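Accompanying notes for the structure given below.
Every protein chain except one is present and positioned as in the full complex.
Chain lettering (A, B and C) follows the sequence in which the chains are written, and residue indices restart at 1 in each chain.
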Amino acid sequence: MLPEELDGVLVEECGVVATVDHGEASNLTYLGLHALQHRGQESVGIASLCSNSMHIRRKMGRVAETLTPEDLSSLPGDRAIGHVRYSTAGGSVLRNAQPIFVELRFGPVAFAHNGNLTNADVLRRQLESSGSIFHSTSDTEVIAHLVARSRKDSLEEALVEALLQVRGAYSLVVLSREGVHAVRDAHGVRPLVLGRIENGWMVASETSSLDLIRAEFVREIEPGELLTFDPSGLQRSQRPFAPVTPTPCIFELVYFARPDSTIFGRSVYAARVNMGRELARSTSIGADLVVPVPDSGVPAALGYSRESGVPFELGLIRSHYVGRTFIEPSSSIRHFGVKLKLNPVAGLLRGKRVVVVDDSVVRGTTSRKIVKMIREAGASEVHFRVASPPTRWPCFYGIDTPVRSQLIAATHSLDEIRDYITADSIGYLTMEGLRRACAVAGEDGTDGTRFCEACFSGDYPIELSDEARRSNAKDPASDEAG
Amino acid sequence: MLPEELDGVLVEECGVVATVDHGEASNLTYLGLHALQHRGQESVGIASLCSNSMHIRRKMGRVAETLTPEDLSSLPGDRAIGHVRYSTAGGSVLRNAQPIFVELRFGPVAFAHNGNLTNADVLRRQLESSGSIFHSTSDTEVIAHLVARSRKDSLEEALVEALLQVRGAYSLVVLSREGVHAVRDAHGVRPLVLGRIENGWMVASETSSLDLIRAEFVREIEPGELLTFDPSGLQRSQRPFAPVTPTPCIFELVYFARPDSTIFGRSVYAARVNMGRELARSTSIGADLVVPVPDSGVPAALGYSRESGVPFELGLIRSHYVGRTFIEPSSSIRHFGVKLKLNPVAGLLRGKRVVVVDDSVVRGTTSRKIVKMIREAGASEVHFRVASPPTRWPCFYGIDTPVRSQLIAATHSLDEIRDYITADSIGYLTMEGLRRACAVAGEDGTDGTRFCEACFSGDYPIELSDEARRSNAKDPASDEAG
Amino acid sequence: MLPEELDGVLVEECGVVATVDHGEASNLTYLGLHALQHRGQESVGIASLCSNSMHIRRKMGRVAETLTPEDLSSLPGDRAIGHVRYSTAGGSVLRNAQPIFVELRFGPVAFAHNGNLTNADVLRRQLESSGSIFHSTSDTEVIAHLVARSRKDSLEEALVEALLQVRGAYSLVVLSREGVHAVRDAHGVRPLVLGRIENGWMVASETSSLDLIRAEFVREIEPGELLTFDPSGLQRSQRPFAPVTPTPCIFELVYFARPDSTIFGRSVYAARVNMGRELARSTSIGADLVVPVPDSGVPAALGYSRESGVPFELGLIRSHYVGRTFIEPSSSIRHFGVKLKLNPVAGLLRGKRVVVVDDSVVRGTTSRKIVKMIREAGASEVHFRVASPPTRWPCFYGIDTPVRSQLIAATHSLDEIRDYITADSIGYLTMEGLRRACAVAGEDGTDGTRFCEACFSGDYPIELSDEARRSNAKDPASDEAG
Partner (left out) sequence: MLPEELDGVLVEECGVVATVDHGEASNLTYLGLHALQHRGQESVGIASLCSNSMHIRRKMGRVAETLTPEDLSSLPGDRAIGHVRYSTAGGSVLRNAQPIFVELRFGPVAFAHNGNLTNADVLRRQLESSGSIFHSTSDTEVIAHLVARSRKDSLEEALVEALLQVRGAYSLVVLSREGVHAVRDAHGVRPLVLGRIENGWMVASETSSLDLIRAEFVREIEPGELLTFDPSGLQRSQRPFAPVTPTPCIFELVYFARPDSTIFGRSVYAARVNMGRELARSTSIGADLVVPVPDSGVPAALGYSRESGVPFELGLIRSHYVGRTFIEPSSSIRHFGVKLKLNPVAGLLRGKRVVVVDDSVVRGTTSRKIVKMIREAGASEVHFRVASPPTRWPCFYGIDTPVRSQLIAATHSLDEIRDYITADSIGYLTMEGLRRACAVAGEDGTDGTRFCEACFSGDYPIELSDEARRSNAKDPASDEAG
């Protein structure tokens, strides 16, 4: 089991929270994680520090179903960090749950990390060959070992020395006797925001965490910024990394972040409505109804409806009782998959020309089931519209997309995709349309922000050192296939 | 603990399923229950019959999280019945979970019941005083004891004799060596539908169960109809009860049933969009946005938007990770209740005149939190619109509404409600508007159906024999308060 | 599963405890049950009464491993009853665990019972045919239904009316708002003792329960006596049953009771040493060592050694980590059964003539394995001695012996048994020797007590009404086989 995990690339989707100088640090961290539950439903963990002792609870499962009042009461102290996580199958074990906890020269230290390193395998092999013993397959443990090997006098300096050796995307929070550190990689791929609550501070992946506990949004932590909250209450900012052009992840806006969050200075909901409008402009077709794939396709479908004038109907009902990672109960009922999540509204679609709007298409298998379901409900035509460009490349920076061979748009033409999903027509948003949709309000075109668009374009802004990652990425010769 | 349960009225919300003559009876019943999960998330149970042996599994929790493949494989046989349940606090124990199983002269018998009897206490006292021993506080056990006491020769006859003694609302399925019985009370308060799958039959509370397994909808089981499937495959219908005018529950259309179901011959979704249209006609006001309270308020908000022309926005985002019965993690964070479920979309509401549409208002406490949340998000005006009339009376027929003193509309005027929830204005749908909205498609006004509207009007179509029930219902002198 | 349980006879081995008028009633009951753990390791339960409310906890497993401090703290009140239970496979479910709890006209009532009724099936059929619904297969529920059907004004009178209808062996404790009742059947088959602790009282199956909590032994509850402790602190004794000659169970002295207990006015340990002495007198043989089958054979082996002069050695070591009902971990290691429990001391037995002493032999399979084990350890001769007569008849009064066909002494001659277990010789204690060994100290022969010796003689002192029981018992024609 273990060796298989070490092969290939372990992709993790995560959310992080830190609370500083607040009497209910672990409770607030718990709530902050609850608001980030969409970023990872597989494991949850919180570490707190009280009188120089570290306390930690890590469990498989979702925040509210897993952490108990007893857990929270066993996490005392006025500062805490927390983590939610989803990962590809091989890494789905408690051992890989975060925060990662280690005992170092500096005392107990806990790390919680959102992102993926691109030279983790190289570094891990170097560390192992000089005698480090790893206990997980998580990238985060690489950082912990680099910190342990540093000869610097403070954890802060050792952390900087460690981070100067890693490549990749990270929004990282670190808890120790020195305080709390929050750091975002120089490319700023993953979001990280700063908030104020009473006399304390909160750091979180998205503003939804701040909203839940009515914390005030202060600002984003900047790409390449390391923020330190020390036990005396001081807070200081430094920028220890070589400056590069930031490339925030555009897929956070397309799908991953919550619609009610504001990240990278943008309202996620407004960006998605804009995507729907842009989509309607370029792929409009005569129809009777616009139906979203709920819930992620709703804002884009509203935008499409408004721009096209075709009425919006909630023609597919989503069951609240199945999460993203539904496991089917037995082999005999395998084929019920999508129907457990979605069901068409009886009568509404009969004889109608239906435009279905989804945020993105990965493998195409779910889209195919949805088209068939709508047609069986009596629709006369089914037109599939996707509020983002074709997804053709895997992500190595913290989104769990499959390898190229499983991405339908990497191996099929538009006509082939349309035929596979059995739609009457298909339409994707253009890259330019997506950029316009993500431009900050008030501007007509792009606003100068350069996003990481690697999943659509194959242009990876951060070097891919590890072999397993490189072999999945674009090489010049195969560019046309992209 | 026990004596407290026996005081007062135990209200249960439920869904039932039966599968007959199908090799995967318990699997299909499991899936059917999954599609009825909204009718009860507290306990789930399935009983199956194989070679004259009864098998049963009952657990606290939701269908998908509770029943395992091992459970299903230990439920062999080609016929099964199932049940999901929610109840008021006192009755929330495994002992009250259904199906209820008893060993009778007729062999093992299992009962699953949706509804509430109105003379359960009277009957229970009579049975106990003549030596019957009860093991639960569920109304369903009253029926089981009446069947046990009958001197009739067959379970079918004994069941009829028992049902002739009870008053109330019930959609009941019974599994025994004689086959499966499905019966709906003469008033037809709760829905019950019949479907066909391959060579077998399926009975369920709503059509959503049939849709999930692609069973064909055959017809509704009629009010007062007892349908029997015997082991030889025969099916017969009888009407053993004195005929009365049916009064299906209008609150199923307002809130309780799934929007994608068809019950009482009506599309639930279409009825709710109509409610929104009717609401806009009578309570329209100048506004910039229509925002639903998701998910149940969405169809009415769409109808309101269409009729009024005010744009629809999904301005409140609902977290998928909290169910209807969220239990807060510790006392220190009590007040976060609604925020765990709902969060406004940042920026969208700022400076806007907002119409909020919800399906109904019970205690008013949640509405008050929602209005405050929208105002804190920057709305300049908040107008609350309710797509049903004021809820002024408790239900004794299977919906878990609280006692009168906790129903805000039973004790407050419209102006007082508006002030309590801190809205700029409030508007409810009229009784006539609701009836028009529920009239079958193509008709302009009502279609002759007389609904049970007791929760709005206090006119209870089925006699309330039990003292605890009577004391909560309308008496002539207090009518004006309603 | 259920119908199978109802066939045949459900045999239960049990221990009961009651504590009255003591502030820590459930804690003392817990400890009392701990001292009776040998009487049943399958389920444990305690019911307590506080301010007219009944509290109950029942769990599968042993006392100390199952009941938690939380369980005990949820059992408030100054009186409580408790039960430990073992049963034949079919009845091994939580539903059959005791105390049984029912809600009657008299309020909540709990019953805990040691013994077996011999007309339970007849009574159950009568009750079911007149409409009673049973929820377990336990004999105790028959008593509960008879009490429920009584028209008497008090629980005490109803209990007497119920017990007048049952046949069999019972030591029963009952908890209700009327107080605590403790009653022993007129034959006095199972033991029941009364103790005093501070200002309260304790009733228990054996004196070991009193010893553990340092309660003072007062006296045995007499055969046919019903003792009542009412809430006002009064205690009264009555003898409502027709007098019969008492027949206490001699097998309690042979095997079932703890060696440190005093029951039926006798020291169990002393009786067993006497059995060994008697055994040596009648079956002595030249040997080098006497080795007991630990732990139950130790006192008899000591007696044998003393009488015969052959040295006693603990030549078989018993593992503390396997209970009476060891379940083997996987099919591949089935044959390790006895070795997990017993292992010979290396070197000690080599070349020696060994007398092995066990308390009784039931199926003979374990004896066979022990003889082989001792021979493999190098013994030159193995002589098997049994400190009781051949066990030839099943018990219907509360000891879990198998049906006749599985009792080796019911179907094999002494020579055949010797050959089957591969011993060099075999010797059983005579019936007369056993009676002498059980005679009270100071007397030479029997002391007038007539024991129930049915398992050895087939003479059942209490009528066997139920068909399943009768068919297993002795009929005149087969007497010679016994």
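By definition in this document, a residue touches a chain if its C-beta (ideal position, glycine included) is under 8 Å from a C-beta of that chain, and two chains touch if they have at least 3 such contacts.
Just so you know, these numbers come straight off a predicted model, no measurement behind them.
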item	value
Displayed chains contacting the withheld chain	A, C
Contact residue for the chain not shown (choose from C:20, C:35 or C:180)	C:35
Residue of C:199, C:282, C:319 or C:411 in touch with the missing chain, whole complex considered	C:319
Contacting the left-out chain in the complete assembly, out of A:22, A:79 or A:145	A:145
Contact partner of the left-out chain, one of C:52, C:73, C:282 or C:411	C:73
Option from C:122, C:285, C:348 or C:362 whose C-beta touches the chain left out	C:348
Those residues of chain A which, in the complete complex, touch the missing chain	1-3, 6, 52-55, 102-105, 108, 128-135, 144-145, 148-150
Contact footprint on chain C, counting only the chain that is left out	24, 27, 30-31, 34-35, 37-38, 41, 62-65, 67-69, 72-73, 207-208, 211-214, 258-262, 267, 269-270, 295, 298-299, 302, 306, 311-314, 317-323, 326, 329-330, 332-333, 336, 339-340, 343-348
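We adopt the following convention: only the chains that are shown with their structure count from here on.
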item	value
Chain contact graph, described as a line, ring, star, complete graph or other shape	line
Chain whose average C-alpha position is farthest from chain C's own	A
Inter-chain centre distance, chain B versus chain C - centres from mean C-alpha coordinates, in Å	51
Mean-CA-position distance for chain B and chain A (Å)	37
Chain centre separation (chain A, chain C; CA means) in Å	63
Chain C: positions in contact with at least two other chains	none
